[in-house]
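Contents: one structure, followed by commentary.
Note that one protein chain is taken out, while the other chains of the complex remain in position.
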Amino acid sequence: MSQPFRTEKGGRIERAEQLTFTFDGEEMHGHKGDTLASALLANGVHLVGRSFKYHRPRGILTAGSEEPNALVGIYRNGDQTPNMRATQVELYQGLEATSQNRFPSLGFDIGAVNDRLSMFFPAGFYYKTFMWPKSFWDKVYEPVIRSAAGLGKPPKNPDHDFYGNMYAHCDVLVAGSGPAGLAAALAAAETGAKVILCDEQAEFGGSLLSEVNASVDGKSPTEWTGEAIAKLDAMDNVTLLTRTTAFGYFAHNYVALVERVTEHLSSPDPKLPRERLWQVRAKEVVIASGAIERPMVFPENDRPGILLAEAGRTYLNRYGVKVGHKVVVATACDTAWQAAFDLADHGVEVAAIVDMRETPPESLLSIAKARGIRVEAGCVVTGTLGRKRVKSALIGRLMTSGKVASGGQIDCDALLMSGGWTPTVSLYSQSRGKVVWNADMGAYVPGKSVQKERSTGGAKGLYGLQATLEDGYAAGEEAAKAAIGKSAKITHAASSGGEAGEGGTLGALPHDRNAAKVKAFVDYQNDVTAKDVKLAVREGMQSIEHIKRYTTTGMATDQGRLSNMNALQIASGALEKPVTDVGLTTFRQPYTPTTFGVFAGVARGDFFDPVRKTPSHDWVVKHGGVFEDVGQWKRTWYFPKNGEDMHAAVARECKTVRDNVGLFDASTLGKIEVVGPDAAEFLERMYTNPWKKLAPGRCRYGLLLNDAGFITDDGVIGRLAEDRFHVTTTTGGAPNVFATMEDYLQTEWPDLDVWITSTTEQYAVAAVQGPKAREVIAPFIEGIDLSNEAFPHMSVKEATFCGVPCRLFRISFTGELGFEINVSRQHGKMMWETLAKEIEKHNGTTYGTETMHVLRAEKGYIIVGQDTDGTVTPQDAGMTWAIGKKKLDFVGKRGLDRPDLVAENRKQFVGLFTKDPQVKLEEGAQVTSAENPSTGTPAEGHVTSSYFSPALGRNIALAIVKNGHALDGKTLYVPMPDGSIPVEITGPVFYDKQGARINV
Amino acid sequence: MLLVYCPHCDVERAETEFSCRGQAHIARPSDPSQTSDEDWVNYLYVRANTKGVYAERWRHIHGCGRFFNAVRDTVSDKFLKFYKAGESMPDLEALAKEAGK
């Protein structure tokens, strides 16, 4: 029950509410308001993980999202999430966490041998070895490297949770709710702007939540924060989002946020999403992301128990946790002193403050003296001892010579360090702004705004409570003015205390140790040391991008927020170039690692892509039809009866259509209404065929090319009146045909008086095909004499079907007498069910796409996209008959005259018979002239379609073959893995070559 | 996700309402039969692909359905001007200069 490192009082945790959790199976206790990290520290646990490469014991370093070490696996309800930052995981009753990257246990990790052998593993070592023997890379080296690499274990099961999605517009988005962000939000909101304020933490307030030595408007910072939030919360124009990270800044002020909705709850409402993506279009953005403290790069700066100073202060003041009982504070700046003082005030023994500066400010020295704290000025930490927790710090005195003299050893159980502060410019950088170097601060700060944003407070290198508040108000006022053009008199809060400090250091610190033996870490998570950075430079890596990629510094999950500045300084020293000449890597979205599920949102299963269903869909489901996906459509593939397989079902369907009649749902075909005085002229220009002389009431097959001269689509077009055409397209091609028509019409031929309208969704289409087709539809059609004489093949007329208006086409894609009935979509179900019942009386069948394909192949009708592939011309397809010879121009005509399109030896559309009629060719199989071609022989062509033809009682195929039209009767080969198949070239029309059956 | 202005609808909408159709002001030769292969390939495929200020075609595909043109800086992705299809090409250099100010 005891939490030995918990303070007596203070902090924002709810001491009355005790929570139980486990870490690596061990039960521990914490309080509501704790993070996993603060609860572990309260229990005296610093060792929480192992490092990436050397498997060194690692502890909690920070109190924020930049945490590189304390990455744990979280288990709940069978779901496992790797690499969660313990510093961000809120404690809840029953939380189950495990350490990562260790085997068999955190305490005893075999991988730690890497640390012993580390002299052989400098930066980039893997580029220099593992090359012999050659075959070992795939089989031996790589698998070993892979299993050693990686952090947590990947999730084992499909995620049980779901994720939400929100879109929002606002005048001012404020990212970050420390003093600057809070002031900005207050100013913008009070001016009347629509404001969204978000913060990645569980509570608003940022650094205000751990500030105990200041006051705002005479109140404690936390009290003032609470009142400010309550005020914002009461305003209708403000949206407050905690646990919400602004992670991506995209073009045109589009900002993506992720809200963690349920992860902190012990038993969340199952109706709530786990996380929610907010996509916000903000008129103005205020970046108030603050600054983070920089680690100091000294040997063994990575032992458990070593934390950033401000983190130590946050754990103390916000969470009521002492990071140790005896603490050394190492620093180069003022702010860390406050951590020492706060700890001392809570009865923690501060063993020493070790400040690199020869003369720290007198004001600090006097406070230290008053508390009896030993101060070692002009000193650095040159190393630490202790394997699983720091035991003592080695102290060195900085000499004027630049050398370091040993200054003894100080025992401790925790060490706080501060190398100064680094503004968090990630969002600014993502907005594509260019950071500029501020030599005084030793930091990169935001430069000119590229988008409509402004950084405020720590994010631009401005520190000190009063200055930050003021800057925040100004930013909020400016943003509101820019967004809504209004200003208002805003009352600014006045604060005292929380002054900005001086000082700071960059890069590796001097020491008196054996440089070859010690490791001073720059990038903790990736185990990159100062030596590694220097080695990269020695090997010729000059750009910071090369150094980053070679050493992997800055490529860890914090994207280098902790490490970049130190790495840059070390590189700058090694290159003997100013920092500004070394370059800076770009920060990328996401600001912190963001769950894939958030991006996927609700797009799963049927919501992955819209499902388009035809009016027969439910009937087909009921009658056991099998569907295939064609684009977004569900089309009926075939209708198995009595346990038939596909082959049997299709054979039966084909035979029934040819013998009697079949019903097919053709609703998916694209339909475009082309209307206007120039409708015929427009089609004349779009399609290869002539249209002007087509009489109303008649149809014609239309072939569409692109301007390069290749076939892109086809379909039957009916002329309903002088100025009205009903155009059909392929199912998949419909959107493109429509877009292409609009493009030519609007931008090339705006003079044409034509309207085009997509009507694909407006009509349901039933195709009734077969010798008995007329008898099937006759009872329901009124207004048309259906006789062959009055309504011959390729006719179209408006009539009624069961009393509802229809467009009746007499057309055929099967070679049989055929009709296609178009009724308004709402009557589609009625039409289908009526006809389905009727065909039964005529021993007919419903059929699907597969039968449609077989029947059309028997007739040699092409399917664009299957028998053509974007490289086929009308001549290749044997369709010169479809080209209006007298036309001066149509889309594709000029393209057809190009040298290669008129060249010899083009591949042409033909039929194929396998010599053995029982042998079915595979679609896509290659056609060659040699029976057993040697490898690398160019193919003569390939099989585009292949089916068993019930009408012919044998297998048939379609192909495109070089010079195919001249090869009729010749034998070619289709080489397969188990032997070559001889085939005979034939014409593509296999059945009823005279076309007698469609004209009955 | 760009924010695009449709000059026909007089609204700004998210990019996903629109379809971008490449470089603007490339007219289909008026008499293709008299056009050389070189000029035809220029019409079909050759594009300025400018790094900088570029006039391109957009269609408000999920709105009014109409085509319009936009001038955009292809480095910053900022739009500098929107105008209806059929209007003449603005002075791109002047727009670039204006944007640079």
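Per-chain residue numbering starts at 1, and chain names A and B are given in the order in which the chains are listed.
Here is the rule we go by: contacts are C-beta pairs under 8 Å (C-beta built on N, C-alpha and C of every residue); 3 or more make two chains touch, one makes a residue touch a chain.
Note that in this section contacts and distances are computed from a predicted model.
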| item | value |
| --- | --- |
| Undepicted complex member, UniProt protein name, chosen from "Sarcosine oxidase subunit beta", "Multicomponent Na+:H+ antiporter subunit C", "ResB-like domain" or "ABC transporter permease" | "Sarcosine oxidase subunit beta" |
| Among the chains presented, those that the missing one touches | A, B |
| Option touching the unshown chain, where A:F204, A:Y254 or A:Y428 are the choices | A:Y254 |
| Contacting the left-out chain in the complete assembly, out of A:E26, A:D138 or A:E789 | A:D138 |
| Residue among A:D217, A:E545 or A:E644 touching the omitted chain | A:E545 |
| Missing-chain contacts mapped onto chain B | 1-2, 15-16, 19-20, 22, 37-38, 40-42, 44-51, 54, 56, 72, 74-77 |
| Residues belonging to chain A that touch the chain removed from view | 52, 79-83, 119-120, 122, 125-132, 134, 137-138, 142, 145-147, 149-159, 161, 163, 248, 250-251, 254, 256, 279, 432, 515-516, 531, 535, 538-543, 545-546, 549-550, 552, 557, 559, 583, 586, 588-590, 593-597, 599-601, 603-606, 608-609, 611, 628-631, 637, 708-710, 730-733, 849, 853, 863-866, 868-871, 895, 898-901, 922-926, 928, 933, 935-939, 942, 975, 977 |
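Convention: only the chains that are shown with their structure count from here on.
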| item | value |
| --- | --- |
| Inter-chain centre distance, chain A versus chain B - centres from mean C-alpha coordinates, in Å | 28 |
| Residues of chain A that touch chain B when the two form their complex | 250-254, 279, 281, 432, 450, 707-708, 739, 742-744, 746-748, 750, 888-889, 893-895, 898-899 |
| Contact footprint of chain A on chain B as seen in their complex | 1-3, 14, 19, 21, 27-29, 31-33, 35, 37, 40, 43-44, 57, 59, 61, 65-67, 76-77, 85-86 |
